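Only one protein chain is missing from this complex, and each of the others stays in its spot.
Here the chain labels run A, B and C in written order, and each chain numbers its own residues starting at 1.
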Amino acid sequence: MEFDAARPHPSPHHHWVITISCADRPGIVHAVSGAIVAANGNITESQQFSSADTGRFFMRLQVESPAGLEEFETALAPVIDAYAMNAHVDVVGRPLRTLVLASTAAHCVNDLLFRQRAGQIALDIPLVLSNHGTLRDLVGFHGVPFESHPVTDADSKTAFEARVLQAVAEHDIELVVLARYMQIISPDLCEELAGRMINIHHSFLPGFKGANPYKQAHARGVKLIGATAHFVTSDLDEGPIIEQNVVRVDHSRTPAELVAIGQDEESRTLRQAVTWFAERRVLLDGVRTIIFR
Amino acid sequence: MEFDAARPHPSPHHHWVITISCADRPGIVHAVSGAIVAANGNITESQQFSSADTGRFFMRLQVESPAGLEEFETALAPVIDAYAMNAHVDVVGRPLRTLVLASTAAHCVNDLLFRQRAGQIALDIPLVLSNHGTLRDLVGFHGVPFESHPVTDADSKTAFEARVLQAVAEHDIELVVLARYMQIISPDLCEELAGRMINIHHSFLPGFKGANPYKQAHARGVKLIGATAHFVTSDLDEGPIIEQNVVRVDHSRTPAELVAIGQDEESRTLRQAVTWFAERRVLLDGVRTIIFR
Amino acid sequence: MEFDAARPHPSPHHHWVITISCADRPGIVHAVSGAIVAANGNITESQQFSSADTGRFFMRLQVESPAGLEEFETALAPVIDAYAMNAHVDVVGRPLRTLVLASTAAHCVNDLLFRQRAGQIALDIPLVLSNHGTLRDLVGFHGVPFESHPVTDADSKTAFEARVLQAVAEHDIELVVLARYMQIISPDLCEELAGRMINIHHSFLPGFKGANPYKQAHARGVKLIGATAHFVTSDLDEGPIIEQNVVRVDHSRTPAELVAIGQDEESRTLRQAVTWFAERRVLLDGVRTIIFR
Partner (left out) sequence: MEFDAARPHPSPHHHWVITISCADRPGIVHAVSGAIVAANGNITESQQFSSADTGRFFMRLQVESPAGLEEFETALAPVIDAYAMNAHVDVVGRPLRTLVLASTAAHCVNDLLFRQRAGQIALDIPLVLSNHGTLRDLVGFHGVPFESHPVTDADSKTAFEARVLQAVAEHDIELVVLARYMQIISPDLCEELAGRMINIHHSFLPGFKGANPYKQAHARGVKLIGATAHFVTSDLDEGPIIEQNVVRVDHSRTPAELVAIGQDEESRTLRQAVTWFAERRVLLDGVRTIIFR
């Protein structure tokens, strides 16, 4: 099956994306760009940010270079050492190995799988894991393997999370996406997957605690509802924010309509956050994210 | 296959939607509401508008009533006559019999079929007709019949349009959606389906004529791109506007990225326009639309 | 001094706005429209809403009629009695007598006064009261009397609130606007001015408690900041919401920039809420607002 022509051209063979963070001090850009010149590289995209909060420096570069990956990393190594950098070099546009966790809601899963297939988002999704069987046909249509394992008590939850870690190892997973996976993640798994597990949840002004927030939002007459995509930490729904969106609603909306509207916001917000992560545009600065859009 | 729980409850058996237009004069609301009282009806939603441009009055009502459809229409008939109204009575939430025309682009078709199936949009789509075979699998997955007939010259175009009219008759079609159907519609077919054929196209500030508008928009450095859903008239891309959306872009976007962003706007704008039409919220006032959102 | 040509034409002499709320039951629209027909009125705008939450019915009408105000109210009186309605009849476009309370921030005050003067918002502001002298020149330029009284302890606060109530009586005030007035209103004053005192405050996702919320929002890396206009109740910042807006921000914004961005959102959100209130488009349904936009 073909989709239409928006598919991006395959990346040139030697187009690298470099992300760096280190303590801020003069000379970093000069040192990095010197190493790139040494590898005959040409910088095609560059963004940087100095955090006044943490004193750290962040940079994202795209570089075209005839050098192979190993050769390129070798050229950068002395600079990375000298500045005690966290650095990562990768191929621009390489699909990110991504595990999707789901429950029964279809909207986020369908959005990600449809776009992966249409070539609009650089993901390689080898597996969808769910605690329900509901989405089997949908996932299958998109050509992705699907497994469901009920989570009903402490033991089945432990087993489910063990399967997650096994799948992460087996498929060399780089990102875990909670696409409306409606189980609380254990602190151990949060810790294990820190900085590479993204969740989506609804957002309201003001916030609402407890069950059925759409019903509460309706009762309170909020005028905006939205969604927040964030890294998962053991502090529930409070990890570093990656992306947020809202949409306007009015008094005539039923709670069921608010749910439908909220789902659209969740789909597009999660998709955006995952796209940026896959393109290595999301860096962590303490509890904040730096987004090099 | 199940989708999740946002599906609206089935409409109560006697929940009517009434749309009216007529020359504006005093007493219309009183006359209409009198007929509704006579049928033991309770007005649950009401919107009206008096057009200063055309001197016409427009109204949309939702009414709960124990009366059956025939009985209810009988109660309204004298008022409709007395005011020479264009009036329509229907069941709230009844799925609209909709024919979708497509070419090769998947985004709008997938969006409509996914939401129809999830119960988020009240459409009954018995057939997708295309001038290409590209979308056969996608449409089939959603359980909708698909036919493709190439359009390569005047004869095959005439044949395709004849098939459209035949399908309209066969399935008693109420709405034809051009979901990125990339052929110009003949004036005769425009005439035949006036007020019940909706098209989607990209929109830019300023507008661009001719081929490859995204490339032109890129060259000109526009900061907003969007989409317009409108009724089809023989005046190409100039029919009455139903809905418009835009999204912000910047200088770094390639033409291919502009296409992908534009497609998202097209999907959501077309979906919104079709939803409003299906809910009988779109009325025509000369070359303008009245949208009772 | 003249401003430019957007000033709306003066309302025709007999253009009435009617707002109604009552227990929902069949026949209300027919009864109201009957009374309007009896007064030779023509309905030019009409909106209604039945609240499933409270079982109440809300309606806003604009009517052109040759009847004078007293005559018109007399025609409506039997219907208002029969349905035990809360009802209000007024002249369309009549400027609302409005008292503005301010502290030191200029942005909301300037926005309201500039638009009042330009004829873009139907307010009649006879006085600005402040607990600081900061805005004296600005308010004076716009031709509005200004008084400042320091609020530094319980006694001066009591005196300030007594002056507010005195001004309300003296000028027959219909609306009190807290245009970044940075003092907590006493429960007694909240009670006294319930449903006619509007406040503006910043809004974040998630919300932040305590001092310096912009600094907290910066530290947490929020991607949206906004403002909420609401009726004042003794439950601080929790009264019925009238309008909300947000705007996108990113990691590079300093706390000072967030403040400036937030101020723009506050100005436009407060202005919108006040405009709707002045046009009698805001009705209360328990703790929710119905906004007939």
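Assume a residue touches a chain if its C-beta (ideal position, glycine included) is under 8 Å from a C-beta of that chain, and two chains touch if they have at least 3 such contacts.
If you're wondering where the values come from, they're calculated on a predicted model, not measured in any experiment.
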Omitted chain - touching chains that are shown: A, B, C
Contact residue for the chain not shown (choose from A:V37, A:L69, A:I184 or A:V247): A:V37
Residue among B:I43, B:I80 or B:I291 touching the omitted chain: B:I291
Touch list for chain B against the chain that is not drawn: 49, 52-53, 203-207, 218-224, 226, 228, 238, 240-246, 250-252, 254, 285, 287-291, 293
Residues of chain C in contact with the chain not shown: 1-6, 8-9, 45, 104-107, 110, 114, 118, 120, 134, 136-138, 141, 252, 256-257, 259-260, 263-264, 268
For chain A, residues in touch with the removed chain: 24-30, 33-34, 36-37, 40-50
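We take it that only the chains that are shown with their structure count from here on.
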Minimum number of chain-to-chain contact steps, chain B to chain C: 1
Chain copies touching (chain A, chain B) - same or different residues, decided at half shared: same
Closest chain to the centre of mass proxy, which here is the mean CA position: B
Turn needed to bring chain A onto chain C - CA fit, degrees, nearest 5: 180
Centre distance in Å when chain A and chain B are each reduced to the mean of their C-alpha atoms: 35
Multi-partner residues of chain A (at least 2 other chains): 252
